[in-house]
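Have a look at this one before I ask anything.
In this view, the complex is presented without one of its protein chains, the others remaining in place.
Right after this comes subunit A.
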């Protein structure tokens, strides 16, 4: 049985940078954070958007509520948020990582993001030689935002404690570092329960580390080609990984065994995401195609082909309590945000 998704809304490119690509998206229960080739990060509100076919559609269901100006002068390539929606982290092309926190104004309930601190790259050759942290690339935050995992160009994974930021200390404490064989770590994720860290590399390697023992638990076989995206399932049981091999590989995080290959993308897979229940995956390809996969049936249940432009990022929107149907958002080359929701009655 296939599913149907309808494009409900598109938001045009940022007028401040009409030709900038959107490279990464992060969602919280209330916000969508957008990182692009432009220096600012945009925040859209998504909470309480219960758009049903049988209700009148709001004209602006995803309003822009905040712009973090000059967050990354050279543009940002990654952004992530903690599932509880309190902390976010973004990575810029200059090598800097910025950690953001959500503050709520008690009087009117207004929510704003402010900077909590930075992780800056070594600037000179001397600093680079002295530092063992490398330059950050992909980012992931734990459930409450306390732990930040950052992958590096030379294949390392640094885990930071973001609560060690203070007005006097704007650099967080590094808790641990995992070493791999030195291939560029294109993707990283932390399991929702915080127990595991996974990384995907340029040479096709995938590693899972235990955060409790701080050791490598699995070196996963399979993809050979660059692993551009990987994600733990909501109950920590599976790891989905994909990239230039054009398949999504599903692994059991306990045994390390590969349990499925989802094939169907004709192009490189740039991004994937689990829905809240772990039943479905959404993936976006370099050719602009979006696919929805049933994890149980191990097959593609819907394909969206509105665009031929590369999709750098796809994300499920966090489902509101009253929302009947699930929604996801896509973005990439061209800078347009496209929102989809499942059609009723299928």
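Heads up, the rule we're going with is that a contact is a pair of C-beta atoms (placed from the backbone, for glycine too) under 8 Å apart; a residue touches a chain by one contact, two chains touch by 3 or more; residues count from 1.
Methods note: contacts and distances are computed from a predicted model.
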- Per UniProt, and picking from "glutaminase", "DNA topoisomerase (ATP-hydrolyzing)", "Large ribosomal subunit protein eL6" or "3-methyl-2-oxobutanoate dehydrogenase (2-methylpropanoyl-transferring)", the hidden chain is "DNA topoisomerase (ATP-hydrolyzing)"
- Message: Using the document's definition of touch, tell me which of A:100, A:207, A:286 or A:316 contacts the absent chain.
- Response: A:286
- Task: Quick one: say which of A:74, A:235, A:259 or A:343 touches the chain that got left out.
- Result: A:74
- Would you indicate which residue among A:61, A:226 or A:284 is in contact with the undisplayed chain? A:226
- Query: Among A:37, A:61 or A:117, which residue is in touch with the absent chain?
  - Reply: A:37
- Message: Applying the definition given at the start, please give the residues of subunit A touching the unseen chain.
- Response: 17-21, 23, 37, 73-75, 77, 93-95, 124-125, 128, 153, 184, 186, 202, 225-226, 244, 266-268, 286-287, 310, 312, 333
